[in-house]
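All protein chains but one are shown in place.
Take a look at chain A:
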Amino acid sequence: MMARNLFIPITLGLVITFLIGPFLIIVAASFSAGETLAFPPQGFSLRWIAKVFTVESFRDSFYMSMFLAIGGTLVALILGIPASYALSRYKLPGAETIRTIVSAPIIVPGIIVGLSLLRYIVVPFQVGITLALFLAHTALILPYAVRVVSASLGNLRSDIEEAAVLLGSSRLGAFFRVVLPNIRGGIMSAFILGFVTSFNQVPVSLFLSGPGVRTLPVDMIAYMEIVFDPSVAALSALLAFMSIGIVFIAERFLGFSRYV
């Protein structure tokens, strides 16, 4: 009886410890005054947080990551919204196959996606590093865009488009006037999910990064191999707060979790 009562709180405690614990350690370590990444932190200072903003490669790779996350998500949505619409409104031959192919990047391990892109696309076709990263990120975000937008299209009756047409709208006009406004929440959610997915992406970016062009996570790994100071912890903490902030705002204003 006693063991049963303790089972749930202990499980919960372990889950929280292992999920939140490392994060708390990183946050604490980033306020360290010491020279090396260590826990418990030695003293208290903001010098490593300040240092993050002075490392030039961090700044460049941050811009690269932002570019990939925002640009890749936008392109994935431009491709994904019409794709979702076609998949949910028309009985297409092979619709299931298309769905599976589009979802493949979620299922296939990133390391395999990265290696195959490098081996079979980037090297043989001499694709530039930035373009390669951009294409890879777009492909990785696409499944999320299609899934989330499809879910929100599924909640929308299709006869409102016919109603719009009978009131004088063209088919395309009906899509913009009555479909898009009603799936706005889903599109925003897909954007956020895509952004976060891209920004936190490591394995694929690792394979495709090259001289001078890196995403932020890849750059952090490279930095740690040479310098072992707490600035990486400080940067990690900053990024984690950024992600939490975005998801929090999304949940607050869009009811994010309805679509994911």
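Here is the rule we go by: contacts are C-beta pairs under 8 Å (C-beta built on N, C-alpha and C of every residue); 3 or more make two chains touch, one makes a residue touch a chain; residues count from 1.
Everything below uses one rule, namely that contacts and distances are computed from a predicted model.
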item	value
"non-specific serine/threonine protein kinase", "ABC transporter permease", "ATP-binding cassette domain-containing protein" or "ABC-type polar amino acid transport system ATPase subunit" - which is the UniProt name of the missing chain	"ATP-binding cassette domain-containing protein"
Residue of A:103, A:169 or A:243 touching the missing chain in the full complex	A:169
Residue of A:40, A:94, A:124 or A:181 in touch with the missing chain, whole complex considered	A:181
Listed residues A:160, A:188 or A:221, member touching the removed chain	A:160
Those residues of chain A which, in the complete complex, touch the missing chain	156-157, 159-160, 162-170, 173, 177-178, 181-182
